[in-house]
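Shown here: the complex without one of its protein chains, the others still in place.
So that you can tell them apart, the chains are marked A and B in the order they are listed, and the count of residues begins at 1 in each.
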Amino acid sequence: MDNIWGSMAQYDPLIWHWVIAVYLFLAGLSAGSILIGIGLRWTDKNIYNGDEETPILKAAALIAPLAICAGLGCLVLDLTKPFSFWIILIRYNFSSVMALGVIALLIYTPLAFGYALIVFRNELSCFPQLTPITKILMGFRKVLEIFLFGMAIVVGIYTGFLLSAMNSYPMLNTAVLPALFLFSALSAGSAANNLVSISFFHGRVEDDQSEAMHRLEFPVISLEILFLFLIFVGLYYQGGAAVEAIASLVTGVWATVFWVGVVLVGFGIPLLAMILPASVKHSRGLAIIVACCSLSGVLALRHFIIYAGQSYIS
Amino acid sequence: MKLDRRTFLKSASAGGVYCALSQVVPGTLATLYASPLEPVGQEVMSICEMCSTRCPISARVVDDRNVSINGNIHAAPYGGKVCARGGSGHSLLYDPERLVKPIKRMGERGEGKWKEISWEEAYSEIADKLLAIKKKYGPEAVAFSSKGGSQDRELFYMARAFGSPNVFTHISTCPGGPYVAAASMFGGLPKCDFGNARYIVNFGHSMYEGIEMWEAQAMMKNQVDKGTKLVAFDPRFSILADKADEWYPIKPGTDIAVALAMSHVMIRDDLVDLDFVTKYVEGYESFVKETENYTPEWAEQISGVSAADIVRITHELAFHAPHALVDYGHRSTYTPEEFEFRRALFAVNILLGNIEREGGLFFSQKAKEYNGLAGEKVAPELGTADMQVPAPITQRIDMVADKQYTLLVPYGGVYQSILDTAIKSDPYPLKGWVITRSNPLQTVTDRAKVEKAIRSMDFVVACDVYITETAALADIILPESTYLERDESIYDYSLKFPAYAIRQPVVKTIGDTKPCWQIWRELAIKMGLGEYYKWNDMSEYQLAQLGGDKEELAQLKEKGWLQYGEVPLLLREKKMVADFTKKFSGARTPDADGTYASAMKFRTPNGKIALSSSFVETIAPGREVIRYRDVKMKKEEELFFIQGKVAVHTNGATHNIPMLHNLMSDCSLWIHPETAEKLGIKTGDTIRIHNKIGSEEGKALVTLGIRPDTVFAYMGFGSKNKELKRANNRGIHCGNLLPDVTAPVCGMNLHTTGVTVEKA
Partner (left out) sequence: MQTNYVMIHDERRCTGCQSCSIACRSENKVPLTVFRLQVQIEGPHGAIPHLHYRYHRVSCQQCENSPCVSVCPTGASYVGDDGIVSVKQKLCVGCQYCLAACPYKVRFIHPETKAADKCNFCKDSRLEREGIPACVDICPMNALIFGDLNDPDSEVAKVLNTAITHKNNPHLGTKPRLYRIPTKRGGIHNG
């Protein structure tokens, strides 16, 4: 039969595009780096009481607010009515993951900025106007840190929940996704922290904190692989339309993005780098390359999930 | 480009010549600023003209662009519904590419250079040119053609006053087969009672796509609500075939064999209503003799339909007689033996004795007949404001050689005979052509020949709503107002009781267009024929039709549809006749058997149903009795090429209308998987379809819904003129692949041929 009902272009299940993938990446990145930054600060007995902040923490405190702002920028720009974005700030549907996300981000973002003020209090002393605020904040540093840490977990998970709350796409409709996103956010955060601390804050690869961060990488990547595996096994056992989504691993451009971008670059290279001799491992160049690979891998993962995920509908 | 009315008028008066290739074509709606719709009333009752079914509608203006069109609920047989085309009338109304000013050709024919002119200029020029042709060659040298139905009478009236016998409707491209067959057998065309039949056999009448509203609705209700069995013969899997209980992918052009075999089986197995045949039918014996050899086994050889199925279907059909029917079809151009094919279909109905029976064939009860039977004036009889115009003296071009098309002429003659006559000046020169509401370049076969015929003429006028392929070759194009903007005379919609409907404007006219009754009246006056026009405008005309009854007219305008008598009447249904006589005290006394059978009038020479016709023998020797003749429509190695209507477009008319173009902008060629595999063709491939007539490029659709030896396309696509920007070159132009072949007696323009298909 000829098509006599008109263009079917609007039924393309692919609704969200790269801007949203970038948004999810940036939000994850923000949360991941602050989680790692604060986490290391809590666990690092050496500097915990020192006045000087570590390069990693500085990196995290810088990345967290900037990345989340860039991410929110993407989100607003992707709206079909960007000038109406304020509506989303005043009207809440509490059954909507997105609305909950907005609330989380509304708490998280100022906290991230506040924390940056604390961490960069010395650098910002040239802006005396800020000093009183910083002073007050300093008094609540621990509380703020705990809250920020908590909200960062929420944000990291939220980026996954945003997608998994939809039952329209079998590949996305899984409880594993928030966990996967949280852990890949940690990957991204640690890579970005590394990159920024080395580049801007005289961070050194053989620092204790740096080492601690590297020790996290192996378990984080392992968990990510496990979660990915679980998603596809889940699809397989779900049956029906879901099974078709497994094909995304073998067909189309997103299969390539997955195997090359996510697996080879994102997991493979960082894992290889781990087994290199310490002398090579501690070279600044390699550290930068590995960090870039990890970040690319996470970005590729977000794209893969967004695109391949939306290609198969229930 | 947006122009306001002022600058538009200025540019027009500056005498600018524009090219069709530039963005805005002169005379089109795009040259006007976007004027909002001005409703005429809240909810206006009118008549659709998106196709020739002309359903009664009710229309409401939604906003400055949208009109919500639905069926007129008073018009019960039409169900108060419209189809997709009927619903998109306002998209035509508001199409920037619609013509809203008269335009005149500036460059060569078909070059696309146009200039806007005033109506006055248009009339003067047309009058001069036509009168010049009349002077030089005689009035018969101008042909006049209009799609049958919507005010064709006005054009033909002018033509007659002008003195030309050469007037044509679209009949020979459309339903001429059944019309002529029925004319020879019954003296008129009966209708099928689709809503009440208990068994229906259908030969290539795809009425769920080639929508005839009241028929399709009645049939669907019958099928679903009453479970009536429908058997479909069609080389392709149409929507109707899908809805049918049985589908036979019959070999194109061989239906007649099956129909004759059905008659054979009825006679052989004693299934004929002999009582009916004895009383009302002549020529039965010669028919019996002729069909002796038309066995089911013979038909199987020809058509591919198994003998066993033919026998079974015939028995099932006859079991339900007389409440069973064989649909005689609508478009009827499947074989050069159309005349015999359609006669063979009527023959089965006659043997079933289903004439004037519920679920059979019936003749509509117009006011005259109905009033006559009721013995009182139940319904007004439609009069006219026209006068007696002397008949032209010259013989029509399609009647010079012999008289075989005699029965077709009253319905509009052999349309395609214009082509050869114009090209060869045989039997006499044809130098002018006035075409309205007809697009022969798209809808008459052999496009190149139609074009050649137009080019061989001195002067051609087209009246249309678009610059169609045909209009694009004319010298002057006159824009008719769309049906949503115009009024027309009252039309007879009688079925089992008398009914009338009326068309009236829904919105005020946009641009500078006129209804065609006004155009032809004004042109006739310009040509000095004013004496034939006693009326000035349509309301006067309508009033004259109703014998001056203003109240009746007001009511008709309010309701849009009036039906009279309430009691549906089939002359041979006892129950109906009883109800009828109960209702009308002065009604004719029923016959002894309680029916009005004696009131059946067949306008044949002997007043009987002519199963075999001695009259036909006089106009076409050798054709008295229905007979099978071998036909050859293609070369052995070629594939049959057949066409059909699609639900969302009308013939060669709607493909540029935005809302419909938006539903379907292209058509593909249906090819059976086996054939496609041999040719290495896959769905979506660009293919070339060609034969000695022409060559077309198109897209392939590989589907089981077509016979392996046949290809199919929805017709009307592939318009080749640049003025229609949307429709231009989209899809297959069927007319460009069909030879100009005329079927004997019925004069039908054959639509089936052979083609070669290959990957482009």
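In this text, a residue touches a chain if its C-beta (ideal position, glycine included) is under 8 Å from a C-beta of that chain, and two chains touch if they have at least 3 such contacts.
A quick note: this is a predicted structure, and the numbers were derived from the prediction, not measured.
Novice: Can you work out which residue in B:I117, B:I211, B:L260 or B:I454 touches the chain that's missing from view?
Specialist: Counting the whole complex, the residue in contact with the absent chain is B:I211.
Novice: Just to verify: which one of A:W42, A:F85, A:F218 or A:Y236 makes contact with the chain not shown?
Specialist: Result: among the candidates, A:F85 touches the missing chain.
Novice: Residues of chain A in contact with the chain that isn't shown?
Specialist: Here the touching residues of chain A are 1, 4-8, 10-13, 15-16, 75, 78-82, 84-85, 87-88, 91-93, 95-99, 102, 162, 165-169, 240-241, 310, 313-314.
Novice: Take the complete complex as the reference. Which residues in chain B touch the chain that isn't displayed?
Specialist: On the chain B side, contact with the omitted chain comes from 62-63, 65-71, 79, 81-84, 86-88, 90, 208-209, 211, 213, 216-217, 220-221, 224, 237, 239, 241-243, 246-249, 647-648, 658-659, 662-663, 703-705.
Simple rule for what comes next: only the chains that are shown with their structure count from here on.
Novice: Could you please state the distance in Å, as a whole number, between where the Cα atoms of chain A are centred and where those of chain B are centred?
Specialist: Taking the mean C-alpha position of each chain, the two centres sit 67 Å apart.
Novice: Which chain A residues qualify as touching chain B in the complex?
Specialist: Going by the criterion above, the answer is residues 1-7.
Novice: In the complex formed with chain A, which residues of chain B make contact?
Specialist: My answer: residues 646-648, 662-664, 666-668, 701, 703, 705, 714.
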